[in-house]
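Missing here is one protein chain; the remaining ones are kept as they sit in the complex.
Coming up: subunit A.
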């Protein structure tokens, strides 16, 4: 079963020939559109001609400007499912411009905002002037959807105008829009027929000249209510005693609708009246459906004649296929049905449910089964529709149904029971999952005396794979709780239970297995598991997930120091994506971002930027939500490499806003990256505040999940050493780095170890221990060369440039070091030039003291000068040596032979 988009909901109702033109109202709507107001709101009870007026206005707008495009969405109660609402919203806008949201929106939506932003951008890019109509808005009660519309109104592109028709005032910031002059508003008082309009309407409908008094009496009795006048007209048609009718009607106290509907119904032939009553339960009517519900043939003809006779039947398409009753009339008919045939209602719903099920319309089939009180039937249809619902991610619909089914019906159906557990997981109620899984498991295991299953779930793939699904959900619960061992255990169980050809099950299990390994820092096991997951997903034909898995693999290969392998898997994945043709599969844009990060590391900044541009050009649709922040991280690191720290910080802040906590461990927190930039900028107080906020200390137990944070802390400690030569911080740094190195080596994380070794080298150099520094540097150079690392070194700036120079002088990895030195941007000391201005004796003295571990105040005391004077000296020294830090000055001085190194 599929969950189709019903074209009838997007149909723009045609203006009925013979409708009374309402130029005074159309003029007001036109004015609102022309003056660029954001919202048109038509708020009035049923039967005031809201939809008809909108149709007239739109026909008028398009007559005046054929370029105006219209998206129309007739809402119903099921549109309270945010995913469903968004699907139809996109559908409606696509009627206006097919280019809008043409690629599948990634679902489910953690929040409406990213999807809406993409949609708003699409609309803004469209050359069309678009009117978006939301009819029957009173049915929307879901807060998420109202929030989405507020967001849309706040960011409304200038070429989009929103029109809402509602029976009650919508909970939108109407007052604010009204005060800001951004609202065109028509209410019941505006919509009532004036006496002139009433006269024109009645005479047109009834085909006989009513006296002015008669018209006035009818107008007064109905208070200009159009539905009332229409019913009155229907009652007078072909009636000999019109005056008698008017007298009776105007003299009665009964509700207008009650009185008139009775009149109209009484005047219908028996078979039509019967037809109206029986089909009153239907939200949408078609000939075949009505045949099924009434048990008669010829319903199509009846519907057509009802439409011709103006009997409150509204056409929902151009083909005379689908209709609906006017809401008001439907209410009257349903009330009559309840009164006259209370015992038949359930049966009629059952017939409707059967028809919808036969015709692959599961949603209506379920709704009618529930209305019939036939929960068993509803449960069966829901179970059958689960794969389609999950595919279209209409989670809210499924959730609502599950809440409507009695508990014992679900308890007897393990398939539904497992999805009830999943619904708890999806809504974040982790605690509720396990008890529900147990109930389902028990039902699954129960058998009758003769050994057949005692549950109600139908045999099929869903049921057969249920034990795997249960284990996968348990793994997800464990993952959500941070229970690594539990995740691993359940993932293993799922893997053991899968059949060889259950690729999706195997893929999911291997994925959770990999996640558990990832979180513990056992990246080799993680890579293995995700490699298997990727293979399974490819066999299952799930391309988008294959590409997504490639990113995860690369995320683990990089800390393992396997850059080349990561690059190859990106290239293969991009090839795979390219073979799919247009539109590019989801995640394609993310692959470009991933490869860009590798190229940046290898010093290929222009190519890295090209890939980011390619990613951007593919658009957000080719990127998944949880990866959207990566583009900004990658661009930030390029800016950082270019030395534009402020731009990098801005990009990282954007990345932070876009970051979504998914299943993946946060091994490279964006905030830590910001702290690293602050450190490079010398904004140590801010970096320290972050470290304290995270509760990081050099004495912590080390875990992989905090490795990036701890390395950041080591960077801060080294920088603190230089800033005020705080006694001890460098020792703290070295101690932490030693332990980090040990942990990284134990986990085979060569990539992590590389960075740690670089910092170790810099820390030794900071202490003036050049040989120790070179030892660390040599270790990392040997391992980094084959993988093509560049920025690992050059991002460290001058201190590293000087250290590399020292390495070159000692013949360490000469080719690689030479290549690295050349990539330093100008001014970072790629080559050692003789300094233009010689240092004074006093400055040389200061320089020698700078090469010791003495702090600034200690040096000042040694020289018998104030701290300020010392700073003046160091500033002059830095200027002459063309460096900007103490370690760089010392290394430079050593390289120039100005000072002897003391080990």
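Simple rule for what comes next: a residue touches a chain if its C-beta (ideal position, glycine included) is under 8 Å from a C-beta of that chain, and two chains touch if they have at least 3 such contacts; residues count from 1.
Note that contacts and distances are computed from a predicted model.
When the unshown chain is looked up in UniProt, the name that turns up among "BON domain-containing protein", "Peroxidase-related enzyme", "Thiol-disulfide isomerase" or "Proton-conducting transporter membrane subunit" is "BON domain-containing protein". When the whole complex is considered, the residue among A:335, A:605 or A:688 that touches the unshown chain is A:335.
Considering the whole complex, the residue from A:31, A:65, A:258 or A:666 that touches the absent chain is A:258. Residue in contact with the omitted chain (choice from A:35, A:117 or A:168): A:168.
For subunit A, the list of residues touching the undisplayed chain reads 45-47, 138, 167-168, 225, 227-228, 252-258, 327-328, 331-332, 334-336, 338-339, 342.
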